[in-house]
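Please see the structure below; I have some questions.
As you look at this complex, bear in mind that one protein chain is not there, while each of the others sits in place.
On to chain A.
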Amino acid sequence: MKKTVLFLAAILVIFLVSCGGSGSKNIKLGMLYNMTGSQASLDGPSSNGAKLAAKEINAAGGVLGKQLELVSYDGKSDAETIGKAAAQLVEKDKVVAMFGFSDSDMVMAAAPIAAKAKIVFITSGATSPKLPSQVPDYLFLSCFGDNVQAAAAAEYSWNTLNAKSAYLLIDKGMEYTLLLGKYFQERFTELGGSVVLEDTYQTGDKDFSAQITKLKALKPAPDMLFISSGPDDIGTIVKQVRDAGITSPIFGGDGYDTPLLMEIAGKGANNVYYTTHSLMDKNAGSPEVQKFIAAYEAEYNTAPENAFAGLGYDTVYLLADAIKRANSADPKKIREALQTTKDLPGVTGSITFEPGSPIPQKGVAIIEIQDDALKLAAEVVPEKVPAP
């Protein structure tokens, strides 16, 4: 028994020692991504992109004559761990700004803690336009909101694909897919289109024959299918829809931006369209994208896994730009400078914050899959965006 007590005491001592702070002259930015757990496939590339950006900035002389230091913790896709990590960033590491995450739950576990310490939190990949209102003044998006990408999808479908009627399939298991589907429906019907059937499924479902049977029974067949799905399910859905003989265009959001889509659906992926942050293609992408891909490959020996790598990369440049224009690493001045960001070029489009809006004005890339290849179909800035 005595040994047990001594053992516990020893652990406590190690723990308290490990909590000791450290000081440095660098400008410290807190980086929170889920390197393990369910979010790792999105957050891992984001983290790599962010580190690459910091390395480039430091190699070019840093910001205000100081080096940028990314202090990172693994969120482990767990709200409790994220809360603790955010507290450490505020208290022990004394960061001047925080960024990270691609999921609303995760952002909401960290951002209020940053706000309490009067530090901004920029989410690089959580696209819910409802987020900033939950943490007023201190939560910014560096990606577009779901209302923007859904409006872009609706306008492109109406204007370019000449779709008048749509079938809507929504994953009920995610905030992202629910909002995306709702915003698409709102904008599409506003333009004059009609949603002939709305159906749902749950994240992780493997068999879609019930939904497909109902879809096939529709007379006349809808001009297009809008399938609001996350990255893990979309390949399976597209494959089963195509196997059932349905060849209409399939449209979706940035959840489609995963190699899994073409790997699983194969030829079926042709005639699929989706909105995303940018076309991550070595040859067809914009000059910024090509430069980014080359740098990413040199650093990690692999092409960027998805657009989230670019989002992480742009977020660090966004913060560096704000610190430069604020001419100070004071959190309050950084926030003010961030709000006045204008036409900052980036891999995922140029970023401008309108006064009072924490969601950037950004173009939406529409990707088209034809002949087994990704192609940039259009860059769209929607004419009208549904309210968050």
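Basically, a contact is a pair of C-beta atoms (placed from the backbone, for glycine too) under 8 Å apart; a residue touches a chain by one contact, two chains touch by 3 or more; residues count from 1.
The rule is short, and it goes like this: contacts and distances are computed from a predicted model.
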item: Name per UniProt, for the chain absent here [options: "RNA polymerase sigma-70 factor, ECF subfamily", "Branched-chain amino acid ABC transporter permease", "Family 1 extracellular solute-binding protein" or "Probable glycine dehydrogenase (decarboxylating) subunit 2"]; value: "Branched-chain amino acid ABC transporter permease"
item: Among A:Lys55, A:Lys76 or A:Arg325, residue touching the chain not depicted; value: A:Lys76
item: Hidden partner chain, touching residue among A:Ala109, A:Leu261 or A:Ala377; value: A:Ala109
item: Missing-partner contacts on chain A, residue numbers; value: 1-2, 4-5, 8, 11-12, 14-15, 18-19, 35-36, 72-74, 76, 78-81, 83-84, 87-88, 90-92, 104-105, 108-109, 112-113, 128, 134, 172-175, 178-179, 202-203
